[in-house]
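Below are the structure tokens for one structure; questions will follow.
The other protein chains are all here in position, but one chain of the complex has been omitted.
Now for chain A:
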């Protein structure tokens, strides 16, 4: 019998620990198996009547087992996330009782958690502060401000700076520029994004040919998607249908930045329960999805011309009223953070100062949802001319790739990127193809973030400390070290290197905020197995 943890998709016909992403403690020899057929001596053997506990510590990603309430010591370190409790039975007749916390555990898990709570609290309390960083209020305000500036939430940044008596060190115009570019990227309008970048930061892309190539490949993908402006102008379809996105299966629905943004900000800005926020977030982003269609369309094509769709009126109105009601709406502001995190074109429009009424948004929301669900997606929006334009663009891209290779040498990443993008054309329904995830709007995020960082880096090179994060920079080695331990997945962590300690801090705050979650996880992953021998049952895994 083996007791342990497995990631999704691990072979259920084998004992936990033997395969990749699977970890187990086996009763016959007492060894621990860490994704390997060869065990390491770990603990005692166990058998009928023993109670075995398995505890995953989500703070340091370790796991230990208990036997009859006695801790056997750490079995695994550096565990990946999202593991499931697993029991593997091999001998006929083995029976297991699992306890996920419905009965009291034999091992005193509460006591263990108390120790960790104290530890983390002490870690936060003892965190070293330099002389200039001693003023907590100021520091936290700077953190928030620099975060807002970095991600280009200029209206929020401005309002925040005003209410906290700070100066925003990057001029607003510059933030707005970056924001504009980000919006275009996240809306899938890559052509315009590239053009705007070239206009505003003339030599930037010249100096970053690989970045330009990445942007162009993304543009190609957006052409296939039918969202890029170059193919959109060729399509003859209504604005509604043009922009409807496939609904992403992710809980934090599609055109969003990494959910960790929302979380971090939530923890910084408010201490409220997370469930309330999540629901707010979801409904809000739903609204955004539908809303965006109109706005981006009207923005690009029909800017000032005939507005024949009724909903568009309301949206335009909201835009014209923008900044006015900004500070009056505190509650909205919170939701706004999320939507900001979403980084969505239209959402920024109204979130950063919309006076749009809730019911209006809901109206258009429901309407659009019906619309989009009935839609079938077509290559390049279904227009023949658009397809031709896309093919032509593909050839240009191929040429560019060859040129790049001549000039800068081989680049496997670029090669793969291009190959993947071209593979989309091999399928009649690219969205449902094995390479279809490239079309997912979520894939815009890394591109967006890379471009944003490149702009920030280029600016700070020209003008030292333009983004004044140096105050929070890794001044002492300890904070620098801690930075490297922050998770590197998700776009939220692709900020420039100077602001390491921001993440460091957020890491700490998240930790303390995460403890209730930890408790929950303990409950579900700390389980108890008791054996009894009755009847013969086939080997099974739970």
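The rule is short, and it goes like this: contacts are C-beta pairs under 8 Å (C-beta built on N, C-alpha and C of every residue); 3 or more make two chains touch, one makes a residue touch a chain; residues count from 1.
Everything that follows uses one rule, which is that contacts and distances are computed from a predicted model.
Q: So which of "Adrenodoxin-like protein 2, mitochondrial", "ER membrane protein complex subunit 2", "Armadillo repeat-containing protein 8" or "Prolactin" is the UniProt name of the chain that got left out?
A: From the listed options "Adrenodoxin-like protein 2, mitochondrial", "ER membrane protein complex subunit 2", "Armadillo repeat-containing protein 8" or "Prolactin", the omitted chain resolves to "Armadillo repeat-containing protein 8".
Q: Taking the full complex into account, find the residue in A:78, A:111 or A:407 that is in contact with the omitted chain.
A: Of the listed residues, the one touching the omitted chain is A:111.
Q: Check each of A:4, A:17 or A:43 against the chain that is not shown and name the one that touches it.
A: The single option touching the absent chain is A:43.
Q: If the hidden chain were put back, which residues of chain A would touch it?
A: Counting only chain A, the missing chain is touched by 43-44, 67, 69-74, 108, 111-112, 114-115, 117-118.
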